[in-house]
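As you look at this complex, bear in mind that one protein chain is not there, while each of the others sits in place.
Going in written order, the chains are labelled A, B and C, and every chain counts its residues from 1.
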Amino acid sequence: MQRIGVFVCWCGSNIAGTVDVHTVAEALKSEPGVVFSTDYQYMCSQAGQDIIKNAIKEHNLTGIVVCSCSPRMHEATFRKTAAAAGINPYMVEIANIREQCSWVHKDMQTGTEKAIILGKAAVAKVNLNTPLTPGESPVTKRALVIGGGIAGIQTALDIADAGFPVDIVETKPTIGGKMAQLDKTFPTLDCAACILTPKMVDVAQNENIRIFSYSEVQEIKGFVGNFDVTIKKRARFVKEEICTGCGACVEKCPMKKIPNEFNLGMDNRHAIYIPFAQAVPKVATIDPNACNMLKKGKCGICSKVCSAGAIDYTQKDEFISEKYGAIVVATGFNPISMEKFDEYAYSQSKDVITSLEFERLTNAAGPTAGKLLRPSDLKHPHTIVFVQCVGSRCAACAEKGKEYCSKICCMYTAKHAMLVRDKYPDTEVYVFYIDVRTPGKNFDEFYRRAVEEYGVKYVKGMVGKVTPEGDKLKVQASDLIANKQLHIDADLVVLAAAIEPDKSARPLATMLTASMDTNDFFTEAHPKLRPVESPTAGVFLSGACQGPKDIPETVSQASAAASKVIGLLVKDKLTGNPCVASPNELMCNGCSTCERVCPYGAITYEDKEFMMPDRSKAIRRVAQVNPAVCQGCGACTVACMSGAMDLRGFMGSQIIAEVDAICK
Amino acid sequence: MQVNEYKPLIVAFCCNWCSYAGADLAGNNRLAYPADVKIIRVPCSCRVNPMFILRAFQRGADGVIICGCHPGDCHYTSGNYYTRRRMALLFSMLDYLGIERERTRLEWVSAAEGAKFAATMNDFVEKVTALGENKRLEDLRCKR
Amino acid sequence: MHNDNTRLTQEIIRASGVNPSKCMKCGKCSATCPAYDEMEYHPHQFVYMVESGDLEPLMNSKSLYKCLSCFACIDRCPRGVEPAKLVEAVRFAVIRQQGADHMTPDDVPAKLNEDIPQQAIVSAFRKYRK
Partner (left out) sequence: MIVSYFPGCTLKTKAQDLDMYARKCAEVLGVTLEEIDNWQCCGGVFTTVNNDAVTKLSSVRALDFARSKTQPLVSVCSACHNVLKQTNHAVQTDKAFADKVNLYMGNESPYDGSTQVYHYLEMLRDLVGFDAIKEKVVNPLKGKKIAAYYGCLLLRPSGVMQMDDPENPQIFEDLIRALGAEPVIYAMRNECCGGYVTMESPEFAAKKSKAITDNAASFGADMIVTACPLCKYNLEKNGNSVPVVYFTELLAEALGVKEDTQNA
C-alpha cells in the first residue's frame, strides 16, 4: 500500500479564489492510501517544496499528489523535489486545478467539487504508480553519412569540425554528387565546381573523415547511439591506397567506347576511368562490365602501364563492420525518366535533352568543352525551347509523373536561359511555364533579369508536342496569354524533368526503419519543428532525400542535421524516457500487430525460452521493446489484442483508476 | 442556483502535446466551460483504449470526448490516424448498442486552440445535457 | 436564367464525369490539340468556361464540331481533367435539343465521294446527330 501525501496549492488567489483549498485538502485526506494532506500558498516556492520534502521524511511517503497548476508548468519541479527527498520522481502526479479548474470556473462550489474529483483521480493513479528509472545507453562517438553529395559533404565536414569521426558512404567512385555535374549555380552564377571542389578536398584532407567510395550500406542493426553497420566496399580492381590518380592507365585503356555516366552518356569514357579531374578520392576504377581483362582474361594493359602497381584484377568486394552513434541520410535525388513523356520526342531525337544534360553541355569539362553545340550534329542551336514542369505537378498518372512541385526547375531554367542569351545573343530562347515559382533570396530578381535584361521569351503555357523533322524540332505549344497555339522550329529542346528520390532510398529506409512518404521522400520527425530528424531516433536527414531542395537549402539542412548529430554525440550516455511500452511476455501471443503499428521500429520479436505451468520448457516468440527507441505514444498498447503491451507511467490500470475516480 | 439541475458527467481524454496544452491555453485565457468536463491526460490520443471509454460509460459517464492533434500534426507522426480509425469503429459499435452518437466525440484541438477547446466543450456538454442521463451501459453495481 | 444555367452546368459536369476544378491552367491540352486553329474556344477555355458556368458562348460555338475526339488532351493532361469529354458533353447538350442536329441525312450526299469509307458517315452521325 502506498503512503501518499497530498499538497494543495493556492497559487495565491489564482486557485484559492475559486477553489476552497482547505476543503480540497480535507476531502482528499480520506482517500485510500492518503496519509497526509495539506495546503500552502505557493507550493512551487522554496518554502512550498520544503513542506513536501519534510512531509516525505516525516510520514515516510511513497507517493505525492500535488494539486496545482498544469503539469506542463511544474511537473518537472515537483519531481525534482521528490527525488531530492529520496523518492522516485515518477511517484509524483499533478492534479491540474488551475488551468483546468479555477481559471475556467467562476463558482466556488463547482470549482471546489471539481478540484476534489481531479485530486481523487490523481490519488487513484499514484496508488498504482511504480518507481521508474530511465534507461541509459552508451553513445558510440562516430557518425555515418550515407551519400556524398553536397548534403553529405557539408554534414560530414560540420560533424568532423566538432571533433567527431565521420564516415561517408558513396555509391559512385567519387564524392560530389549532382552538384559536381552542374555548371553554374543560381542566383549568383558562381561556378559549381569552384565552390564544391574545395569542399571535396577538405573532406579528403580532414583527419576525422573517412570516405568509402564505390560502396554501399549493406546492413544496419541497433538503435540510437549504437548502430552496427555493415558497409560493402565494391571491388574497383585498383588498390586505393597505392593509386596516385596519374591517369596513365586511362590513357592506354583500349576500351574507350563506354558511355560516360558523368556526362550522362553524351560522350564516352574508358573501361578504367576517373569520373572527372577533381574526383575525390582521385583513384581509378575498372568497370567490370566493360573491361576485357575481367571479362575475358585478355588485355592487362593498365596493369603494365601502372608504375605504382595499383591494379589488382583479383580484388573482391570487401565488407566493413563499424559502430556508429548517429546516421545521416543524404541520398539525394535524380531526374525522373523521360520515357513516358515521348510527346516531347526525348527518345526520338538527340536534340531533346534534360536540364541536367544541358548543364553538361554548357560545362567546360563537358562533352563539348563548354561550347553550346547540339548533340545530333554539333551545330550551334539558334532557337532553344525550354519546357518546365515535365513530370512535376502531374497528378494524372503516378507512373508518368510526380504530383509535387520539384522546386528547383524554375530557377535553373531561368539560369540556363540567361546564360545562353549572355554567351550567344544570336540565340532565341523560349521558356514555357505553368507558373514561375521563385521564392527565395534574390530569386525573383534573378528571373526578372532573365526576362528584362537578357530578353528570354517567357511564354505562359505548355508544350504539347515536339516533332523532329529534317534538322528541326517542330514545337507545338500554347501561349495562354495571347490565346494562340504556337509553332516554333527549334534546334534544341530542354526538358525540366521532375526530380525524385534516389532509388537506393527505399531499401535504406527499410534497413533504418525510417518512414517515407508516398513519393519515397524520407519523412521528418515533425514537418515544422523537427525537420532534420527522422522519427527514428538517431537517424537524421540531409538534403533532397527529404524533399526537393536547391543548394542553399540543402546546405542549411545539412548543417542543421550535423548540429543535431553533434548534440547527440557529445553525450556520453543517453537517458531515455522511462514512460515506454513494455510487454508482459507471458501474455504476448507473438502476433506482430504491435510491431506493425509502431512508428519508430522500437518493437522486435525474439524467440525466448519459457517455463510452462507443467515445468516443461517451451520456446515462444514474444515482443521486445527497445526503451532507447520507444517514444511512449502508446499506439501498440491499444493495438495489442492479448493485452500484453502496457505503457509505463500511463498503464491501462492507472487510466482506468482515473476514470473510476472521476465517475465515482 | 437551481437545486435539481441535471449535471452531466463528461470524461475528456486529451493528448499531452496538443489538446491538453489547448485546455491549458483555454485556462490561461479564462475561457469558461462547464465543470462537468474532467480531463485525463494521455501521451497521445492513440493511447486511449476503447476499453477506457466503455469503462467510463459503465461507471456512469454521460459523455466521453477524445481530443488529439490535428491530422498530420501528431507528435508521434501517426498516432491520431490510429485513433481516428479505432474510434470510427467504436462509435459505430456504441451506436449499435444504443449509446447515442452525440455522447461520444473525437475532436482535433491544437495547442493554440484554447478557444476551440472551450467552444468544443461547451457544445459537447450542451448536446449531452440535452440527451440526459446515460443508462444504457451503466453498471448498476457502481451506481453514483 | 441563372438557375437554368447552374443546373445545365451541373448536368454537363455530371454527364461528362469531368471535374473542371482539377485544372491548373497549364494549357497543355491546347498545346496538344490538333484542331486548335479551327476552334474559337480552345480546350483550356472549355474547361474554364464550364467551371465558371459560362455555357452560352460554348453552346453556340462551331468549336463543338471541330474537336477530333483524338483524346490527345485527355492523355497528355497532367491533372487528369479530360477536356475532350467536356466538349462532347456540351455538344450533346446542344444537339439533343429539338431540331438542333448538326448534320442530317439530307446533308450527306453532297459530302460524299467514291472512296469515303462507311465509317466516316456512321461516326459523323453519331457525333453530330441526336
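Just so it is clear, contacts are C-beta pairs under 8 Å (C-beta built on N, C-alpha and C of every residue); 3 or more make two chains touch, one makes a residue touch a chain.
A quick note: this is a predicted structure, and the numbers were derived from the prediction, not measured.
Q: So which shown chains sit in contact with the chain we cannot see?
A: Spelled out, the missing chain touches these shown chains: A, C.
Q: Which of these touches the unseen chain: A:465, A:549 or A:648?
A: A:465
Q: From the list C:54, C:75 or C:101, pick the residue that touches the absent chain.
A: C:75
Q: Suppose we count only contacts with the excluded chain; which residues of subunit C make the list?
A: Residues 14-17, 34-35, 38, 65-66, 68-72, 74-75, 82, 84-85, 88-89, 92, 103, 108, 111-112, 115-124, 126-128 of subunit C touch the chain absent from view.
Q: Using the touch rule from the top, list residues of subunit A that touch the missing partner.
A: 339-343, 345, 347-348, 397, 465-470
Following the convention adopted for this analysis, only the chains that are shown with their structure count from here on.
Q: Counting in whole Å, what is the centre-to-centre distance of subunit A and subunit C, each centre being its mean C-alpha position?
A: 48
Q: Roughly how far is subunit B from subunit C, going centre to centre by Cα mean, in whole Å?
A: 53
Q: Could you grab the centroid distance between subunit A and subunit B? Build each centroid from C-alpha atoms only and quote it in angstrom.
A: About 35 Å separates the centre of subunit A from that of subunit B.
Q: Identify all positions of subunit C at which a residue touches two or more other chains, and write them in rising order.
A: In subunit C, no residue touches at least two other chains, as defined above.
Q: Give me the residue numbers in subunit A that touch at least two other chains, ranges are fine.
A: In subunit A, nothing touches at least two other chains.
Q: Under the stated contact criterion, what part of subunit A meets subunit B in this complex?
A: Counting only subunit A, the residues touching subunit B are 70-72, 96, 98-101, 103-107, 110-111, 113-114, 117-118, 121, 515, 523, 525-527, 535, 579, 597, 599, 631-635, 637-639, 647, 650, 652, 655-656, 658-660, 662-664.
Q: Residues of subunit C touching subunit A in their complex?
A: Residues 22, 24-33, 36-37, 42, 44-45, 72, 76-80.
Q: What residues of subunit A sit close enough to touch subunit C in their complex?
A: Residues 343, 389, 393-397, 401, 434, 460-465, 476-480, 483, 485.
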